[in-house]
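Removed: one protein chain of the complex. Kept in place: all other protein chains.
Here the chain labels run A, B, C, D and E in written order, and each chain numbers its own residues starting at 1.
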Amino acid sequence: MDNSNGFTHFDQEGAAIMVDVGGKEVTVRQAIAKGRIAMTPACFEAVRQGTIGKGDVLGVARIAGIMAVKKTSSLIPLCHAIPIEKAGLDFVLLPEEAAIEAACTVKTTGITGVEMEALTGVTMALLTIYDMCKALDKGICISEVYLLEKTGGKSGTYRNKEK
Amino acid sequence: MDNSNGFTHFDQEGAAIMVDVGGKEVTVRQAIAKGRIAMTPACFEAVRQGTIGKGDVLGVARIAGIMAVKKTSSLIPLCHAIPIEKAGLDFVLLPEEAAIEAACTVKTTGITGVEMEALTGVTMALLTIYDMCKALDKGICISEVYLLEKTGGKSGTYRNKEK
Amino acid sequence: MDNSNGFTHFDQEGAAIMVDVGGKEVTVRQAIAKGRIAMTPACFEAVRQGTIGKGDVLGVARIAGIMAVKKTSSLIPLCHAIPIEKAGLDFVLLPEEAAIEAACTVKTTGITGVEMEALTGVTMALLTIYDMCKALDKGICISEVYLLEKTGGKSGTYRNKEK
Amino acid sequence: MDNSNGFTHFDQEGAAIMVDVGGKEVTVRQAIAKGRIAMTPACFEAVRQGTIGKGDVLGVARIAGIMAVKKTSSLIPLCHAIPIEKAGLDFVLLPEEAAIEAACTVKTTGITGVEMEALTGVTMALLTIYDMCKALDKGICISEVYLLEKTGGKSGTYRNKEK
Amino acid sequence: MDNSNGFTHFDQEGAAIMVDVGGKEVTVRQAIAKGRIAMTPACFEAVRQGTIGKGDVLGVARIAGIMAVKKTSSLIPLCHAIPIEKAGLDFVLLPEEAAIEAACTVKTTGITGVEMEALTGVTMALLTIYDMCKALDKGICISEVYLLEKTGGKSGTYRNKEK
Partner (left out) sequence: MDNSNGFTHFDQEGAAIMVDVGGKEVTVRQAIAKGRIAMTPACFEAVRQGTIGKGDVLGVARIAGIMAVKKTSSLIPLCHAIPIEKAGLDFVLLPEEAAIEAACTVKTTGITGVEMEALTGVTMALLTIYDMCKALDKGICISEVYLLEKTGGKSGTYRNKEK
């Protein structure tokens, strides 16, 4: 009997393992993860001004996100270390909602995907925005963190259609 | 003229700094951050079975969250390293919504708060759940990551009232 | 004259180096390291109950071991970073001796072996058991940490025959 | 009912936690952990020559041990980060047994002990010796890793009497 | 006989140690370290334009420097981990010399100084500038890295007078 309930990260006994990715095909793989952060209009305005003047919140968040991408396997216990070929963060300001949308794109040529890297990157970028804004607004909320798209690998292209 | 737009993490010139927390009062400070992760009912059921049998997804996520709490200052660029006295994660299963709610509680006796530690802990716990579930469900979404409560320090007790 | 006494980790002058592994053959390589931890019968019984109920000491130790496998090259000064394809920990309870035997299996497809990864994984798993048990028993002892088996690479299969 | 079986690292529900050390007394605390590594006489002789000439295996192991002491809380999941005031490694060569005995001493002035730091330091020093010697001897064995002595804190002085 | 040649980082036997800082006075301590990087006029001009427009080399370098300050004790083997209260980087552009001067200021309230933190911060900021400029100029040179000033602690204020 298989006790693992369909999870690949547990063996037959239910013990956590870093699954064997040996033998998987080396292909170009890319993932894009998204997330958003909502704040008060006053706080949003302060961030917005920083992007065009001094006090560049998004510039700091971008670096935090890229550095987090490289640390993913030391943060997620069962995640494989993957040689990252490219990593970047894009931000879109949504003034009407006093929110910022972030997207993290990660690319590798390897034997396993980079979804977790993209998700970790976008999350740490958003938390860095949070950190810099928390003196202005304690009610900040991060939401809609999900995988937008992945390409490459055996399962081919996936794109989240609902979002 | 102050170019920092009210941000404490930038100096008068708009340059990012790790702000001086010297001279702040040493008090007991605690923060609780929450977040949630939603998945398909089938995926949720697999996680739920793991918590009562083999393949303990939440047990792994709990360890990931606690370890992430301790790494916060190496992930958030302008965050101070803080001696953590206590850290824990609680999960609530919400079967009707096929979602899991996580709360991370962190406590210190120090000169600055632990909001970012609690937020980092809850986020990495949720991403670890994501990692273990992603083979079953690619549409998983993390949301409602926010500070529920903080106590201690000059600004006293804060509690998010809307949530 | 060679001053290195046969060590590959020192050059002719006796200076420590990370030896050149360039040009070595890329093969599937696996290593299994073992170790054991002995405690009082009362402490052992508490661990044993945790594995079948609440308070899962071995579950936490397993995660610690897997995460340590990935950190090996940052802990052992002259050790190369290796892309780990698989890592897992197995535990055997030995009630008559009030001891636990741990085995860490690590696999790569690369140019150098993963013995140090397996040894680091098994050791950190045992130290994590120690940490969780030390309030119950201060006389815990870790012993018999050794390489059980390695396969792949130029030197082929090795198996410790004495153990 | 308490499900934690006496463990301090699990709460009433059996969930792993980093226990609250707030309110514990700040005292000078020291721990000494020991361990040993046994090898073939030829390998031992090579190490011994290095300590008096070129190729200083123990010098490298000492640095690895001290650096590992500082990383303990990032390796042991439920371990608190502690400000280390002093850390050192001592080695005793045992020619008749072709073995090396290592002792790691760690000191803090803080609210919790440094046993895990001393044990991590001695273990990583021994694994570093292993790494440098493994080309000469694949049958190396690490054993007798235990806490020799701890002083300070509520429980006072402990000394292992059997060893 | 003392074999340590006056070094505090070696014991009487010449073994490296992390020296005991217990019992030292807790005072406010600050250190400022400086360094400079010289490049071709064309490369300098590209950096200069980035500081006033898009492509903010110094903004990225500042974050790298601040994050490195926090990692100092994991990089310098015998360095104590210190709770950093403040860290910042200042840059001065020297157009006539096509050079940039960096200063890193670090502050703590603790039992030992933060010279190494300031020096590590300034060095990593300069290396980050190097990294971003190396496609434009392979002859970049970092120089004049030294301690400008330290205050606090038993030895009181030091200021480098020659520079």
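As a convention for this text, a residue touches a chain if its C-beta (ideal position, glycine included) is under 8 Å from a C-beta of that chain, and two chains touch if they have at least 3 such contacts.
Just so we're clear, the structure is a prediction, and the values are computed from it rather than from any experiment.
Colleague: Could you list, sorted by label, every displayed chain in contact with the chain left out?
Modeller: When the full complex is considered, the omitted chain touches A, C, D, E.
Colleague: Quick one: say which of E:22, E:50 or E:83 touches the chain that got left out.
Modeller: Reading the full complex, the residue touching the unseen chain is E:50.
Colleague: Tell me which of C:11, C:45 or C:101 is the one touching the absent chain.
Modeller: From the options C:11, C:45 or C:101, the contact with the absent chain belongs to C:11.
Colleague: Residues on chain D that touch the omitted chain in the whole complex?
Modeller: Considering the whole complex, chain D reaches the absent chain at 56, 59-60, 63-64, 67.
Colleague: Quickly run down the residues of chain E that touch the omitted chain.
Modeller: Looking at chain E, the ones touching the missing chain are residues 3-10, 13-16, 35, 46, 49-50, 53-57, 60, 63-64, 67-68, 71, 75-79, 115-116, 119-120, 123-124, 127-128, 130-136, 138-147, 150, 158, 160, 162.
Colleague: What is the set of chain A residues that contact the non-displayed chain in the whole complex?
Modeller: The list for chain A reads 28, 59, 62-63, 66-67, 69-71, 83-90, 107-109.
One rule holds in what follows: only the chains that are shown with their structure count from here on.
Colleague: Which contact partners do chain D and chain E have in common?
Modeller: Joint contacts, listed by label: B.
Colleague: Sharing over half of the contact pairs with B-D by residue number is what counts; pick that pair out of D-E, A-E or B-C.
Modeller: Same contacts by residue number as B-D, out of D-E, A-E or B-C: D-E.
Colleague: Go ahead and note the Å separation of the Cα centroids belonging to chain A and chain C.
Modeller: 31
Colleague: Name the residues of chain D that each touch 2 or more other chains.
Modeller: 15-16, 63, 67, 71, 77-78, 83
Colleague: Could you classify the connectivity of these chains, where an edge means two chains touch, as line, ring, star, complete or other?
Modeller: Basically it's none of the tidy shapes, so other.
Colleague: What are all the chain pairs that meet the touch criterion?
Modeller: A-B, A-C, A-E, B-C, B-D, B-E, C-D, D-E
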